[in-house]
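What follows is part of the complex, with its chains left where they were.
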């Protein structure tokens, strides 16, 4: 691979020969000639003079000694650049080559794009459409009238319910369920519940990734939406009619109740819960395990706690709570002093 | 559909021609003749004079103008009635027509009722019994000696372990696991654990609904029970020997530890946890994310917080916490005043 190509791939700035060929990436103490190496931890800088690597990935501020590597790609995050490069030279193990496994069960009315990989035991129901280059691994189930764009990747045992719309380059991990019924019931006079029909669907836009065992419910009417570029970790609950803005990330076990609107570019910590019908503005961070019981309106703010408050306020309250035992002592002392003053004052009065 | 039939279906009171045929339901500004419409939001009442709909679903208190629809079904919850009617006229997409897909793998000792739908790749183990009209979708697995009543609906990729008993009209969403082993181990002297056999089973009574990726563990001995009419949302944990009373609803990600007894007609908010061996009385609401560490005995009460308390108490405590910073200021002021009084009192003494 040419160094210029690698620099482009990493979004880095190349200082060296763009035509230089690199054959792999290795740790600085292990790299041989022909390989590129990287510095992300300052304690490895001592190897810069002795490494056999001709090329280096490092941050913009590193001073490379004159006897160090001559060809340098400067990036803002060298460790990630190392990982991207490592994967580029060592592609992950393919589950299967493209093609339709003979044991896949595909309805005759389903339409498949070109170059798809359909694994063993996959079931594709009627009227489903699968775009070019999609890979659907073993025993996943695609419901009726699902539409899927191009270059999607579904790991084994994924379930996609009827009429769900999946756009392009979407990744869905095993055990995820997209489009199960929203949770809605009308109580009767006898205390029993009547199921409210869940007639809507789900839209997962471009470049969304859904973690393993995450559940996304279909809307009552209309769509539950996860907008482009959003990434959801494992075991997350997205209820009916939720709308997740673009490029929002949610850590594992988050629960979003019905009809919540989460803004764009938010970061939601693990195990957070958001109550129904609330709105979260753009660019909001919510700390892990927080319980959101009111809409969060201050874009650019980090919220924390139950109920979730701006993090400074949450920390102030937590600090105050830690001082409570000493506060009790302070008050006891005050009471003693006041009692003494009262006694003395009473004496004065009686004199 | 005759208006009288629709009124019956909705449990509403008909004021109009019972023989009138309606062909569909639409929003009030869109509805054409032959269609029924509805009012659930007062801001749409202005269309009552101009709608082309001949028939209307509305609440008991709406005044319909003389030039409005002539045939009226009055119900307590017009929006739900709209949804019920919409689904009635637009039935959800069927996954498959009835019959046994040739790729289903059904043990020769299993017994299937009439008119069942068994999807592609479904596996039914030995001695399982499936009642009439059950629908089991693709790649679901029914373990040995499972019994299932009539009219049940299992979405794809459901797992039901051996000997689980499912009654009638039960709905189970994808990824749900019914009957996995309860979590029980005996510690040995060397710190290792020996698995306690989990020899019981699970009973899901009539009209229970289980959300996607919910886990219900089998009992150690006897049965873990979810009683009739209860509805469990997604990603819920029900541990071994739990008993959930009838018509109780639980929102997503609730966790119920072993041997807990939850009463009838309870509502449990999302992400609530209930510690082992506790009892929750009938008709109790538990607010989202609460942690229940003692039995909840006050039927008709809403509990909240960790540890869960009656909600008034929880709110009082939360209010007190919010006042803590100002409390610290109050105490500082008091201390200053007392110091001043002490100084003055001391002066007096020394005079």
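Letters A and B mark the chains in the order given here, with residues in each chain numbered from 1 onward.
Here is the rule we go by: contacts are C-beta pairs under 8 Å (C-beta built on N, C-alpha and C of every residue); 3 or more make two chains touch, one makes a residue touch a chain.
Please read these numbers as outputs of a predicted model, since none were measured by experiment.
Participant: So we've got 2 copies placed here, but how many does the whole thing have in this file?
Facilitator: When the whole complex is considered, it contains 3 copies.
Operating definition for what follows: only the chains that are shown with their structure count from here on.
Participant: Go ahead and note the Å separation of the Cα centroids belonging to chain A and chain B.
Facilitator: 27
Participant: For the complex, give me every residue of chain A touching chain B.
Facilitator: Against chain B, the touching part of chain A is residues 103, 105, 121, 123, 125, 139, 141, 143-145, 157, 159, 161-163, 175-177, 180-181, 183, 185-186, 188, 191-197, 199, 213-215, 217, 220-221, 235, 237, 239, 253, 255, 257, 271, 273, 275, 291, 293, 306-307, 316-317, 320-321, 323-324, 327, 330-331, 334, 337-338, 341, 344-345, 348.
Participant: Touching residues of chain B toward chain A in the complex: what are they?
Facilitator: Contact set of chain B toward chain A: 11, 77, 80, 83-84, 86-87, 90, 92-96, 101, 103, 119-121, 137-139, 155-157, 171, 173-175, 207, 209, 211-213, 229, 231, 233-235, 246-247, 249, 251-253, 264-265, 270-271, 288-289, 318, 321-322, 324-325, 327-328, 331, 334-335, 338, 341-342, 345, 348.
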